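With one protein chain held back, the other chains of the complex are shown just where they sit.
Our next item is chain A:
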Amino acid sequence: MSEISQGEAVAASYHRSTGDVLKDIVRRGAVFLLLAALFVLFTAAQPAFLTLNNLMSVLQAVSVVAIIGAGVTVTLAIGGFDLSVGAVAASSVMAASYAMIVLGFSAWQTVPLVLAFGALVGLVNAFLIVKLKVPDLLATLATMFLLTGLQLIPTAGRSISVGLILPDGTTATGKYDPAFLLIGRSSLFGTVPLPVILMVLVAIALYVLTEHTRFGRLLFATGGNEIATRLAGGNTARIRTIAYVLSGTLAALGGIIVAARVGRGDVSSGASLLMDSVAASLIGFAVLSLKRPNVLGTTVGAVFVGVLLNGLTMLNAPYYTQDFIKGAVLVGALALTYGFSRART
């Protein structure tokens, strides 16, 4: 007897024509095809686009967004959302600057301190969400506000640079540790910037963690059906807590890179990081047509936006069109993910 019922459409998709297979390849590889098209287009219009230096500068520009986006992706995988990442990154910039310039910390003290700060914010988020049952979006929105305000208090709203005058009238004596600045400014073999290497390491580590470990399976299981995961013996509270701690820590790492590149603590830094990293995660849904958060997609999404912005800038597109372009890419990616995939009836 043939088994059909609910699975009719799915079963049908196992027997399809070559045309369908081709369509499937186009759908799954759409982002890569578009990326290739961009490369051809930009190189044709501006040969300087396709130089190693320029490509590295593209990757350097997107590294922070890709790293933070990887954390956002993990929170999306557990069915949550971390809106506080931008504020965590921004306050990490301030915290790193404060640690070195006001407290006189070295790089070796500052980096663990800031990462621990990010993890702590993750724990606070997890406490609100897991223990107090505040919805994810609202909880992380609240911590976002909290941090945006908190980072202004120690310096009475001033940016932190060498010779900062503290609220009590004294002058800060510390300075940025040169070793710390290397994180943002050094390159491997003089070509591959350290932030790019960090981005690749984070992407590989989180890709393996989410897609090829049992912890990753439990992350997605929690996001897919929390009740079923708990009934299968999974400790979903712990899994969700780890996800927010990971997200907070990665956002802090992003903040460290920004601080090391800029070399000062600007109150306005990190303003666009939240939107950009969330956009990268969502564009990632379209990569391979997975329709779900995935770390590889997030990285590709961040690179895609970076390539587009860099190319257009080289073609003299004005800077103020950047947000519009990012928005258009996001709309296109979401339409691709949800709209043009085969409708299941």
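Simple rule for what comes next: contacts are C-beta pairs under 8 Å (C-beta built on N, C-alpha and C of every residue); 3 or more make two chains touch, one makes a residue touch a chain; residues count from 1.
We adopt the following convention: contacts and distances are computed from a predicted model.
One subunit of the complex is not drawn; among "3-oxoacyl-ACP synthase", "Sugar ABC transporter ATP-binding protein", "Conserved membrane protein" or "Metallophosphoesterase", its UniProt record names it "Sugar ABC transporter ATP-binding protein". Only one of the listed residues, A:Gly29, A:Pro154, A:Gly234 or A:Gly332, touches the absent chain: A:Gly234. The hidden chain makes contact, of the residues A:Ala66, A:Ala126, A:Met144 or A:Leu218, with A:Leu218.
Within the complete assembly, residues 1-16, 208, 211-218, 220-221, 223-225, 227-235, 291-292, 345 of chain A touch the chain that is not shown.
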